[in-house]
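Of the protein chains in this complex, one is absent; all others appear in place.
Labels run A and B following the written order; every chain starts at residue 1.
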Amino acid sequence: MKYILWRLFLMIPILWVIYTITFLMVVTVPGNPFQNPDRQMPEAIVRALEARYKIDDNWAYYWQYLQGAVQLDFGPSFQYRDWTCNQIIADALPVSFTLGLTSILLAVLVGVPVGVISSVRRNSWFDVGSLALILIGISLPTFVTGTALLLLFAIKLQWLPVGGWGQFAHLPLPALTLSLPFMAYIARLTRMGMLDVLNSDYIRTALAKGVARRDVVWKHALKNAFLPVLSFLGPALAQAMTGSFVIEKLFNVPGLGQHFVNSVLNLDRGLIMSTVLVYSALLVLMNLFVDVTYAFVDPRVRLGND
Amino acid sequence: MLNSASLSTTTDHDMLPTRSPASRSWSRFRANKLAMGSAIFLLGLMVATVATLPITSAGYDAQTLSLNRQPPSWAHIGGYDALGRDMMQRCLFGGLISLSVGIGAALLSVTIGVLWGAIAALAGGRVDNAMMRIVDILYGLPYILLVILLKVSFERPLTELVQWSELFEDRNDAQVANILILLIAIGAVSWLTMARVIRGQVLSLREMPFVEAARAAGVGPVRILVRHLLPNLVGPIVVYATLTVPQAILQESFLSFLGIGVAKPIPTWGSLAADGVAAINTVVSFWWMLFYPCLFLGITLLALNFVGDGLRDAFDPKTTR
Partner (left out) sequence: MKRVLLAVLFLVVMAVAVSLGTKANRDRAAFSFIEPGGFHTLDPAQMSYVQDGRLAKAVWEGLTDYHPKTTKPIEGVAYFPPEISEDRTRYVFTLRSEAKWSNGDPVTADDFIRGWRRAIEPGTADVYAELISRHIAGAQTYLDWRTAHVALLGLIRQLQTGSPIKLEALRQVVTGELGHVLLDRLDGGLNGSIPNPIPPNGDDFWPTVLDGLRQANVDWKKIGDEGLDNHMAQMEDRFATVGMKALGTHRLEVQLVRPTPYFLDLTSFQTYLPAHKSIEILRDRYAGRPVTDSGLCTYDPQWTKPDYHRDGYPGLITNGAYCIKKWDFKRRIRMEANPYYWDRESVRSKTMEIIVVEYQNAAFMQYEQDAVDMMTHLTMDYTPELMRAMREGTRDDIHAIPAFATYFYQFNCRPRLHDGRTNPLADARVRRALSRAVNRQDLVDHVQRLNNPIATTLIPPDQIPGYRSPAGLGYDPQVAQRELAEAGYPGGEGLPVIEILYNTELGHEPKVQAIKRMWEQELGINVVLVGKESKTFAEDMAKGRFMVGRSGWFGDYIDPSTFLDLCQSKNPQNYTGLADTKYDSLLARADEEIDSAKRLAILSEAERYLMEEVLAILPLYVYVQVYAWGPEVKGIYPNPRIEFPLKYIYVER
């Protein structure tokens, strides 16, 4: 569709602006990426390295990096000298993809039904209890919930490995931990949306017409209530794929999230910018995917009118 | 969400015998037991952290090295941490810091968000478009990266500014700057949703008759904003502000887990929890070093969320029946 092409085309200036903003922020960070905490390098050698990696001239670096980025060549990493940013990202992206997608799926599969049920049985024990349980997902940091799950399933019961990546057994614990905050949010969104819809004339008419209660709730009401959840999913997917640095550290998962944090702390300019570009591109794509799905789901929505 | 039932006009003389929307919202909130209870708890907690300040401000770093890692006893129900400091005092002082960072960041993001969204909506046209595009682009930047970048870039200049201002004792300057920069970094990255919501609200408010009337009467945009619009925005503002506080506190806890949160020795619930997690092992249990910070953190955040939900329900009557 023309709309999709238009949105894809828009990605280019958006990414370019993001690139510029990030670049400006990165060059204001004080510090030298070639410094080792315990030993110091002679000044001339430091300058030689800067010239070699061409970071002595910010303006030239800006354009040169941009040229490379357009051809999907993100240059070398300054911290991990034996690796290029392309290698690092290509290595980490599929991992984050799997982890993120799985955790969002989990969040939806559990969060939506819980939200629906608690909206139907309002103020019952189920409502309060299940919501409280899920709200733990947003009231405790993920490194705490993750540690608790780890202690229980990996150490006490020994059902799952403590960490690492490479087999299916490595997926459940990190995915579950990562899904909790999203699960909580989705449950609340669903509940709110359902409460909204359940009071509408549309639903009351359907009930009066004799449509089965279960169908009313799960088919008609949910279809409408799901819309806010859907629009939340776009940024949520991107965030789950890239914002999982705590999970990655705790469960030793070699994903992309750690690079967002470490690249800044290591003053690794090349890696900072490549991870930002990848993240932004992902986000734009996810938003597009969600918007299209939105239109697909709700025939009243016409794309192109913003 | 607005509907005419929850609007208030600025006519101070209310001819109708009904109660004002504000007091109606308040009584709805009061009826929500969960939200009310949480609000009372929060108030109590804040009072407790401030009231114990005379003790905790000295006690949070009172190290008795030989008492390190001692478990709780009746006299010291929190036990001791790795440097022989009383955990309960550290939790109370940490609560003050966490809540300050949370509330401060929320206030900052609310201020920026409201101004941004309202101005965009009122200005309309190309200005509105440009401002919202900027929001879209900022949305495209990873949150945590921005927070860390802001902190790393601006901590030193901010420290110098605090030193220059002479507002605090010299030895506290660096710590004040450190807390401030975190507050600013988190708040500066959290205003985007608020801006969008406020813009939406102001857009629909703009079309309301009383605003049209004010404009026709020649009232300036600033006055419109302050006297006519803000009272009606109180609902969403309060709700989102309350819900931003727990987010900010959690963000600080993640930064502490990574080692770049509030600087030691000043505790926050997040950094205490992170330290507690690092002490978890299968050989010997130091459960109190993790349990108490998590208890405080979890209950407070739950309470904040319940209050936020309650406020949302209270300000929007549609969802409460």
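One rule holds in what follows: a contact is a pair of C-beta atoms (placed from the backbone, for glycine too) under 8 Å apart; a residue touches a chain by one contact, two chains touch by 3 or more.
The model shown is predicted, which means the values in this text are computed figures rather than measured ones.
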Exercise. Identify the residue among B:Ile97, B:Val110 or B:Val152 that touches the chain left out of the display.
Key: B:Val152
Quiz prompt | Touch with the omitted chain, as defined above, among A:Met11, A:Leu66, A:Ala154 or A:Ala281 | solution = A:Ala154
Quiz prompt | Hidden-chain contact residue, picked from the options B:Leu99, B:Ala118, B:Val277 or B:Leu302 | solution = B:Val277
Quiz item: Which of these, A:Lys156, A:Arg204 or A:Lys223, touches the one chain of the complex that we don't see?
Solution: A:Lys223
Quiz prompt | Selected residue (touches chain absent from view) among A:Val95, A:Val114 or A:Ala206 | solution = A:Val95
Practice problem: Considering the whole complex rather than only what is displayed, give the residues of subunit A touching the chain that is not shown. | Solution: 30-33, 35-45, 47-48, 51-52, 56-60, 76, 79-84, 87-88, 91, 94-95, 97-98, 101-102, 105, 108, 150, 154-155, 158, 161-168, 170-171, 223, 226, 249-252, 254, 258, 265-267, 293, 296-297
Practice problem: Name every residue on subunit B in touch with the hidden partner chain. | Solution: 61, 63, 65-66, 68, 82-84, 152, 170-171, 173-175, 259-260, 263-265, 275, 277-284, 286
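The working rule: only the chains that are shown with their structure count from here on.
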Quiz item: Any idea which subunit A residues touch subunit B in the complex?
Solution: 14, 17-18, 21-22, 25-26, 28-31, 128, 132, 135-136, 138-144, 147, 151, 155, 188, 192, 195-196, 199, 235, 239, 242-243, 245-246, 249, 260-261, 264-265, 272, 275-276, 279-280, 283-284
Quiz item: What residues of subunit B sit close enough to touch subunit A in their complex?
Solution: 34, 136-137, 139-146, 148-150, 152-153, 156, 246, 250, 253-254, 257-258, 260, 270, 273-274, 277, 280, 282, 290, 294, 297-302, 305, 309, 318-319, 321
